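For reference, the structure is listed below as structure tokens.
Omission of a single protein chain aside, the complex is shown with its protein chains in their original locations.
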Amino acid sequence: MIGLSQIVFFVLLLLSGFVIGSVAERRHRKSIIKRELQFNALPAIASRRPAEDRPYAQMLVTGSVVIGSDYFKTFLSGLINLFGGRVTPYESLIDRARREATLRMKEQASQLNASYVFNVKFETMRIAAGRVPALEVLAYGTALVATDQHA
Amino acid sequence: MVTYENRQPQEDINVTQRHPLKSFAIYAVSALVLVVVLVVIMQFAGGFLAKRVPFSVETRVMDAIGIELGDADASPEMKRYLNELAARLIEHMPLPDDMSVIIHYDDEDVFNAFATLGGNLMFYKGLLSTLPHENALAMVMAHEIAHVLHRDPAVGLGGGVASMLVLAGLTGNAGTGPASSVLSSAGVLTGAQFTRRMEISADEAAVSALGGLYGHTAGADALFRAIAEQRQKSGGRGIEDGADVFERFLATHPIDADRIRAIVETSESLGIPTSGETTPLPAAFKSWL
Partner (left out) sequence: MLLSNLEFLPDRTVKRHLGLVQGSSVRSKHVGRDIGASLKSLFGGELKGYTELLHDSREEATQRLLEQAESLGANAVINVRYSTSSIAAGAAEIFVYGSAVELE
């Protein structure tokens, strides 16, 4: 039997998921854009062929993040699943996870005083956290650290 | 000389710019319409097909399942009396030749009575012991006989199974997550509108049978007053307090106050008086329970 209290509880979950989730998403997106502009001085390149303009030392760098969906996104994507098509609530989730992982990789590279990160690769894994989906994104590549910096 | 730089690509190429609440409104409405339409179609189709199945199949199915209804040893006097009352009622609500009812009684303290496949009627002591006079008992029994007459157990089963299959297909879809339970609830609620209609038409047929048997429908509402009393005893709402829209919409059975009002309205439209002398239960009724 479905009671009024269950309906109220469900609406509360949906509403708080939406409000808190979208505030957090907007804040995260803002912080990503800000840090991306800042780290553009340290290019991440997908090429396998490293820069050869100066002598560089190589160092593997990684960055990873696990980002969870919220109740609202999960519910909405369940509805979309009935009809198929573009699952818009997850587009922004995955986009944020990829960019955050890349930023963390660049952060590690910048601590090594690297000039570039080459051969950037991504790994994405789905995680079931409770009953709400989450995903892990790993970004990795090879940091090139100039060895003639003081020369 | 190659140069390497990172430029900032245009924001939101990978992310569709549509307000999530707009998507939510579109998909929630479409999903609800889909579920409701499918369940309604399945209820009608399942019910329609079930009605085409001969009654004898119901009997055979019940025999094949072999569920023991009621307590075979419980109170033969009570069963004799119930059978005799059923025979008197059936005179006023004629069953087709291939249909018959079988009365079962159980001395468990369950506040219930029901009709199931094969014309099997089940009465529990818990319900019978609260009835003040024969008219109240006749109302309950006529209501259950009407279910058999309308083939409601088969129609309910056919429609229910058909709509459950569709719902399972829809919500079993991996990845629907929390949406699936909401959608199944919507489907179950849609189904409840069908069972409520069955109850209403069984009540109408019962009122007509009581009019034939006693010449009036006084005391026919005693059961619904008893139901309300039971609910109030367990802390629920009293019969005078109105049920809210939610309770009305969520219930599988009509609200008792509505059923009491419907008895009066049906009686009036059939020209049956609503007042008269109630027939007492047999003197030994309490000892038969």
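The first chain written gets the first letter, and so on, giving A and B; residue counts start at 1 in each chain.
Heads up, the rule we're going with is that a residue touches a chain if its C-beta (ideal position, glycine included) is under 8 Å from a C-beta of that chain, and two chains touch if they have at least 3 such contacts.
Computed from a predicted model, the values in this text were never measured in an experiment.
Asks: Among the chains in view, which touch the chain not shown?
Replies: Contacts of the omitted chain with visible chains: A.
Asks: Tell me where the left-out chain touches subunit A, residue by residue.
Replies: Considering the whole complex, subunit A reaches the absent chain at 13, 16-17, 20-21, 24-25, 28, 48, 50, 52, 55-60, 62, 64-71, 73, 93, 100, 118-119, 121, 123, 125-132, 134, 136, 138, 140-142.
Basically, only the chains that are shown with their structure count from here on.
Asks: Starting from the mean Cα coordinates of subunit A and subunit B, work out the distance between those two points in Å.
Replies: Measuring from centre to centre gives 52 Å for this pair.
Asks: Where on subunit B is subunit A touching in the complex?
Replies: Interface residues on the subunit B side: 1-2, 4-8, 11, 14-16, 18, 20-21, 23-24, 27-28, 30-31, 34, 170, 173, 175-180, 182-183, 185, 188-189, 246-247, 250.
Asks: What residues of subunit A sit close enough to touch subunit B in their complex?
Replies: Within the complex, subunit A touches subunit B at residues 1-4, 7, 10, 18, 22, 33, 36-37, 39-40, 42-45, 51, 53, 71-83, 86, 88-89, 91-92, 95, 116, 131-133.
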